[in-house]
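For this view, one protein chain was removed and the others were kept in their places.
Our next item is chain A:
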Amino acid sequence: MGKADEGYGEWEELVAGALLGTERRGRGGGGPAGSPEALLDAAAVHTVRRRAGLLPAEAGPRPDPAPRDPRPAPPEAAGRRLAQLLAGRSGPVNGGGRRGTAPDLTELLPQWLAAAARHGYRSPASLVPALLDAARARTDLRPQALALAGTRGLWLARMNPDWRFALRGGSGGAGELPEVTDRVAVEQLWQEGLFAERVALLGAVRAHEAAAAPRLLMTTWAAERAEDRLMFLDSLRVGLSEGDEPFLEAALGDRSRNVRATAAELLSALPASALAGRMAERALACVGPEGVTPPAECDAGMLRDGVVKRPPAGRGERAWWLGQLVEAAPLSCWRERFGGLGPAEIVALPVAAGDGWTEELHAAWCRAAVRQRDAPWSRALLGPASAPPAAGPGTASLAERAKLLETLPHAERAEWVAEFIRAHGLSEAFQLLGVCAVPWAGALGRAVVDALDTARDAGSYPWSFSGVMGLAERCLDPAEASRLEALTTAAEDLPDGSPGAAAYWAEAFQRLVSTLRLRAAMLAELAPA
């Protein structure tokens, strides 16, 4: 703050005198002797005069204005709800113990963010700092929180080191992008932009003209850091097309092993690519109706095509190579090799049963089906949902089955999982439920609620099912709330059940109902007025 000029020198003198003390100052400290009272009098006068005469300071450089965010703000009620969810993100109030009947707001934040993204909203400006803090604390929220915070978020993050992460992380949170046809502007942002902006730009350019993206990448490729090269490659995963092949083929010779492996993986997801053709040739040489003969060596060609030579501990070399070849070969190549059979029939063949390679082969087919997003093969490898997992054709691993399910259309996925729950109960369904679309389809929701009801009748405690219960709070269709109401009344404990279980179940169902109601209200608030 500016100083009242006339008093300035005198004030400094007073401070110097006060530091020294009037006693010493009198004894030849330089300056006139004075009483402490006189010094205090003068200090009081100066202080009041200085304060009363304060002038504004010279303004420093103003920040550049934040780029305009053309998206609409959410309706007021929705904005308030977001403020509430962000304030409650530190966790449930009665942390630790029983959760009572209150919904857990923390878990609703991701849904709010996802719904807001579907509506194309921007964050209310006053909540941007809280969103950035939330994104900083929870990486799972980061992409969506940053997308909502938008240009205002990036603008703020530039000024606060705590939010630096926002400038590098994820896509979608980028600033205003130039018109993709404006070559000069595109070029400039590509050269100078933040990483997030560049990823977004690459996406926009790709959406406009597929072949332009690799051209843009080539201009700076050699100078990019390995970490960035990997992330740029990764961003090609969405909307991957034949046009990307020459670029990916060149990246097979990259100096970074991770970049090479990712390029090979992407190429193998393009069944018509040259790499897929080379892998098919190798795989077909190993697998056929007559049996399985894994490769005898890992040659230079295989290495260049991304095959990793050294197996992890506990795996045999030849099985390891075989797995990688089959995984990268287009699934379409097997029909001809097996005399025109379909996936289900091929999977059912006792190929290689005698040699003990079946498990290896089926696991590789599972990975190929996931990578190539091949629904018929996934269906064949999953088998019927009612069959015991261990008897399934492809894999008994729930994690892998969940991935296979993801290649199926939503309705079929829900149907399969509902069937699985009806046959096997809830205890193994958790991962499979996680890949179903939210809100759950009617049949799936009913299967879950029926299974919970059955578990209650069996007399166990609800917290044995807390995982599924929590998932149900987030994923059940809010329309189910009224149907659930009947389950919320506390019944008598069963004679052979656990003591008090009935009351706990009633409470758990009450919470489920109140969370569903809250979700319904939340989603209704987000609907544009």
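Everything below uses one rule, namely that a residue touches a chain if its C-beta (ideal position, glycine included) is under 8 Å from a C-beta of that chain, and two chains touch if they have at least 3 such contacts; residues count from 1.
Methods note: contacts and distances are computed from a predicted model.
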The complex has one chain missing from view, so what does its UniProt entry call it, picking from "NADH-quinone oxidoreductase subunit J", "ABC transporter permease", "UvrB/UvrC motif-containing protein" or "SWIM-type domain-containing protein"? "SWIM-type domain-containing protein"
One chain is left out of this view; which of A:D41, A:E227 or A:E359 touches it in the full complex? A:D41
Of A:A115, A:V128, A:A200 or A:L217, which residue touches the hidden chain? A:V128
Give the residue, chosen from A:G53, A:G253 or A:G339, that touches the chain omitted from the document. A:G53
Candidate in contact with the missing chain, chosen from A:R62, A:R255 or A:R310: A:R62
Missing-partner contacts on chain A, residue numbers: 1, 11, 14-15, 18-24, 35-37, 39-48, 50-66, 76-77, 80, 83-84, 87-88, 93, 101-103, 105, 125-129, 152, 155-156, 159-160, 513-514, 517-518, 521
